[in-house]
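Following: one structure in structure tokens, then a few remarks.
Omission of a single protein chain aside, the complex is shown with its protein chains in their original locations.
Read from first to last, the chains carry the letters A, B and C; within each, the first residue is number 1.
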Amino acid sequence: MTATPFTTEEVARIRADFPILARTVRDGAPLVYLDSGATSQKPTAVLDAERDFYERLNSAPHRGAHALSEEATAAYEGARERIAAFIGAQAQDVVFTKNATESLNLAAYAFSNSPHPGIPGSERFALGEGDEVLVTEMEHHANLVPWQELCRRTGATLRWVPVTDEGRLDLSGLDELLTERTKVVAFVHASNVLGTVNPVAEIVARSREVGALVVLDACQSVPHLGVDVTDLDVDLLAFSGHKMFGPSGIGVLWGRRELLEAMPPFLTGGSMIETVRMEGSTYAPPPQRFEAGVPMTAQAIGLAAAVDYIESIGGVDRIHAHELALTERLLAGLAARPWVTVVGPSDLESRGGTVAFVVDGVHAHDVGQVLDGSGVAVRVGHHCAWPLHRRFKVAATTRASFAAYNTVDEVDALLTALDTVPQIFGMAG
Amino acid sequence: MTATPFTTEEVARIRADFPILARTVRDGAPLVYLDSGATSQKPTAVLDAERDFYERLNSAPHRGAHALSEEATAAYEGARERIAAFIGAQAQDVVFTKNATESLNLAAYAFSNSPHPGIPGSERFALGEGDEVLVTEMEHHANLVPWQELCRRTGATLRWVPVTDEGRLDLSGLDELLTERTKVVAFVHASNVLGTVNPVAEIVARSREVGALVVLDACQSVPHLGVDVTDLDVDLLAFSGHKMFGPSGIGVLWGRRELLEAMPPFLTGGSMIETVRMEGSTYAPPPQRFEAGVPMTAQAIGLAAAVDYIESIGGVDRIHAHELALTERLLAGLAARPWVTVVGPSDLESRGGTVAFVVDGVHAHDVGQVLDGSGVAVRVGHHCAWPLHRRFKVAATTRASFAAYNTVDEVDALLTALDTVPQIFGMAG
Amino acid sequence: MDLYQQLILEHSKNPQHAGLRDPFEAEVHHVNPTCGDEVTLRVHVEDTPDGPVVRDVSYDALGCSISMASTSILAEETIGRPLSEVLTTYEAMKAMLTSKGEDPGDEEVIGDGVALSGVGKYPARVKCALLGWMAFTDALHQSGHSTETTPIPAKEGTS
Partner (left out) sequence: MDLYQQLILEHSKNPQHAGLRDPFEAEVHHVNPTCGDEVTLRVHVEDTPDGPVVRDVSYDALGCSISMASTSILAEETIGRPLSEVLTTYEAMKAMLTSKGEDPGDEEVIGDGVALSGVGKYPARVKCALLGWMAFTDALHQSGHSTETTPIPAKEGTS
């Protein structure tokens, strides 16, 4: 990688684009926001784009022939093109959802809604007893529970790839786990807890051998690593807008054209139909087939503005370089504190800017509370990856996750606040 | 009804709250927005509320112990309380979705996802061959296609109440349609085409007799008539935020407590769980059970601000009175033009502010285009109620739909523009 | 309204070559899901030593003046002409209609089709004007003739 972290001046300029970063919390502590893995903050450009849409173009896209509706449609479809280009995709293969969770459920329900008499090729998705779905032990609940429920609905069996002590996928037993019975392999690109970046190419290659479809949870990779769907060569890919400087309430499901075409509808209603009679309906081609009802128009436009913003500050490569530099500093700081254990890779190899850790003898909730007292906002708990926490035999971890606007000083603020923890809880510090 | 229409001054003040209404379209024609039935415009107060959330409180609600997350959670749950109160409901019975279409699909999928081993009481929803679902011929696709697909998935049979020539439900054959076999009755409160307000009490009473659940599509009634869930006494009720001055990307499903508790999850993932193991998961109580993933936080807050806005201008009663006054004027104007036929009730009895019509010999698309040339934005087509249009043997109608910000002059602008139609298309005018 | 040129109104009131006729190799039914407009269309193409020739295009259409006129013009501009020329006309029509009003259309190539040049400025109406042409190329395809009948390709993003 040749991209460089942001300079101090660059970060200062970036921070100025995010009004919330100027605020204080609790009793006047400046906000140190290290919870971008949960949701990122929003730059003014995104808020302006949404507002501008509402103040000038607002109307229901694809639903009218009047001038406003034409302009709204053009803006909405323009946003689709912009977002598609950002992941190396064609606009018509990008489906808008409310969040990645809906995207992944859309994918999972396709299997239990198949075969669908009105969708040629949907047999491809039909799942039943004897079929298997393969996930991993490090999945976010959003890429685990929908598959559990799918298996419940269809009688298929859920299997999973275990995780090593270092927080990497243990692919040693893959030959037994991934077989002709496997119809879908669903896994996370970059873990929202460990920071681990998984070997997509290897898993895709093995899945292709047995004819399984590959669903990638790219929630943490699209904003932080960058993603090109052609390079990744997966079948379906999901991410959320709110983790990449976009508004809440918008997500994406990308799919290979021929698969989207063979997928039965999920949410049904207006604007996803071809013809409707009381006796039955036929459905529009993708992406409309999967966008029932008045869509998240302003949010799509806000997300396109977020993509523009990312490009304007130097693109995902620089963001990644910047976040890795912060991660390196944090990992070094934590390594110097023997009473802290990092859960996940301790080096920068195949890693994103997310660091989870435990303080010996102190519950993560208490650690987080102490940090919060100094204005440092981290997330505590199982981060919607409860099975992963069970695997590491901890109920909860403390997690710091970075974005382009974080500074070296903020890493140090975290470490300084952390040093008060052993003292408060009377542990050896 | 004792509420009065807005005075000219009041409407002028209301209009000033909606920046978009100041714009012109095409070659400088002032915008006459008569398409609020598709989506309403947004007042500054709503845009400010959303922006304020993003600039001061933004973070993932229910997901953190830090100060921001606590504030975001309080704002999100405060919005739920505000919106619940607006429909006479308890906050915990209000589920946030992305739009009414998702709300109605959530309801429909509950029946095919039941019985669910983890949800006691879900047998109540289980549907199969021999069971029936009753809808009406005037449904929006959003309250028709999900039930068609549910019947396809379960083997149940879809039946429907026909519509009279006057655009009212023909309940004369209800005894044959609504029987012990009927498990769900789903119908629209106020038609988005005809303007007809349906007799909820009568249909609820008849449904109770046979033990069928009642699902009400309240998309056009919550914003324009006002709704009290206790008075209506239905079982589930759906509406969208964007039609009531709220942002796009937020909808509501309200349900009776004991029914929501017995409903299996629909979208699954983060924040809707109780415990998660690789082997299986258990689920949170409502409303969380139905809100998987990072929610539409800013949008919920925007919708609460929309509710405040409605109250601030005098409440739904005055809005309804105002819209009826405009409707009366439009109906009179259309009645005076023998080359126009209104589709739907021609008087104000049980009626909302939506008027659909056809011009003899001229396709609605062409009518709409001519109106648009004068800045008058109406909707043309089947308005996502295709079977209703087939019933009236028209491919498409032209629809004007009102909101609080419309004026008497705008009704006249529509009529004036309409008078050019016969002339352009060489019909007797 | 500049959109409704006299030629369009004439075609839409008196659609040329309307009605469904024999013989034909393929019949298709297309709808515009936003407004419910429909067209049933048949093609009869004959193979000649000089290549395929469109002998007949017959149709039954229900729609707005733009879609009616466009289908009428389609019939007028295609019946009796070599398929290769007809496909050129189709491409030229499509280019004009999707040009957002930039391309005024070449009367040499698209004949009365130039009357539809105003449609490009109204994106919601482009589908109306293309309905018949989409049905036509689909019917050609189904009757075994090669066409460039892909739907309007989505533009590539510009990242």
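Note that contacts are C-beta pairs under 8 Å (C-beta built on N, C-alpha and C of every residue); 3 or more make two chains touch, one makes a residue touch a chain.
Source: prediction; values computed, not measured.
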Chains on display which the left-out chain touches in the complete complex:
A, B
For a quick check of understanding: of B:E10, B:D52, B:E81 or B:D419, which residue touches the chain that isn't displayed?
B:E81
From the listed residues B:P19, B:G64 or B:P422, report the one that touches the chain absent from this view.
B:G64
Residue, one of B:E202, B:E258 or B:E311, that touches the chain absent here
B:E311
Among B:E123, B:E274, B:D347 or B:D360, residue touching the chain not depicted:
B:E274
Interface with the undisplayed chain - residues on chain B:
62-65, 69-70, 73-74, 81-82, 84-86, 89-92, 273-275, 284, 311
Residues on chain A facing the left-out chain by the touch rule are 362-366, 369-370, 373, 380-382, 386, 389, 395-396, 424-426
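Everything that follows uses one rule, which is that only the chains that are shown with their structure count from here on.
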Between chain A and chain C, what distance separates the C-alpha centroids? Give it in angstrom.
44
On a C-alpha centroid basis, what's the spacing between chain A and chain B, in Å?
31
Could you grab the centroid distance between chain B and chain C? Build each centroid from C-alpha atoms only and quote it in angstrom.
37
Indicate the residues of chain C shared as contacts by at least two other chains.
34, 122, 125
Which residues belonging to chain A are in contact with no fewer than two other chains?
63-65, 69, 273, 275
